[in-house]
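Every protein chain of the complex appears in place save one, which is left out.
After this line comes chain A, so read on.
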Amino acid sequence: MSAARSLRRLLSKAAQLTPARQFHSTPLAALPRNGPGNGKKVAVRPETRYTAEHLEQLEHYYTPSQLESILAGEAVVDPKDFARRQPRNGHDPYKLNYLSDLSKLDPILDFPKGEFKPAMGHPQQPLPKIEDPDLKFEEEDVQGLYRGEDLSRITGFSQAQLKKFTVRKMVFHRVVNQTRMGKIQRFYALHIAGNGNGLLGIGEGKSAEPGDAGQIATYMALRNLEPIPRYEGRTIYGNVKVKIGAVELELRTAPPGYGIRASEPIFEMCRCLGIQDLSAKITRSRNRMNVIKAALEGLRNQRLPDTIARGRGLKLADVRKVYYNGSNLGGPSSYL
């Protein structure tokens, strides 16, 4: 109940509260709640007094003097208010910043005054579906086999979000298999995708048609999106050395404002991932495909300070984060 609500209105006859419609499929009592009601069930106090049974239970938890003060304190509270109180989840993102019992409809505040006027420009009903199989909506038609719907379901991102992700064509070439029938050619594509804020994925596609290979690669890249830990949201934690096939490379952490000083495939990966400061050196083979795979492996296998501290049983505190109150420093958890 809002603190601004006057006492007179609160006590008026009209303010007899009626239960509101439930939007949960589970009954209210079955919902888990934090706060005082969590764990053991707190018996709603009867209007008069606790029963002897209740008191016996309470004596188990409180000293006599504590119990006395509790009872004295609760005697002051109006039984109506006491019965109405509801513990709320501490982590509830939709929590109001004031106290209000939303399970009840307020006859004054919760009913609109005057007539309802529909806002202009917005249809009130969904458009009717076209049943003709030859006619299709644009989105369904364009995406073909690898539709955004599937991706949206798999990745958990909306189609609008997925469209905003950066996708880069990194490798594309023809592959020929020599058989006794002759040369059979296929196409190979490797794409990378990222949201520019901590997610990166690579996908490979192979097909007889060049277009299909690219489509498959994009689809797989978006499907394989994974969170990559970043230090302060701009660089990596420490230096990493990786070896995949004949590719050996080292990814090095860098101070703010350093920029990305790396070969082009790694540069593109950093852009997709949202890393601003990094240097990399590839030794031995520079095969594009393997470089990309090795770089992802390196980014994935960073030794995080948290892991090191846990392994050693030490407590870790980021001095910079504490000192600057964490401002503008995206932690490892802020990848979305």
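Here is the rule we go by: a contact is a pair of C-beta atoms (placed from the backbone, for glycine too) under 8 Å apart; a residue touches a chain by one contact, two chains touch by 3 or more; residues count from 1.
Note that in this section contacts and distances are computed from a predicted model.
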Q: Given the choices "Small ribosomal subunit protein uS8m", "Mitochondrial ATP synthase epsilon chain domain-containing protein", "BHLH domain-containing protein" or "Rab GDP dissociation inhibitor", state the protein name listed in UniProt for the chain not shown.
A: "Small ribosomal subunit protein uS8m"
Q.
Looking at the full complex, which residue from A:Gln86, A:Ser152, A:Asn239 or A:Ser263 touches the chain that isn't shown here?
A. A:Asn239
Q. Touching the missing chain, which residues of chain A?
A. 237-239, 303, 305, 307-314
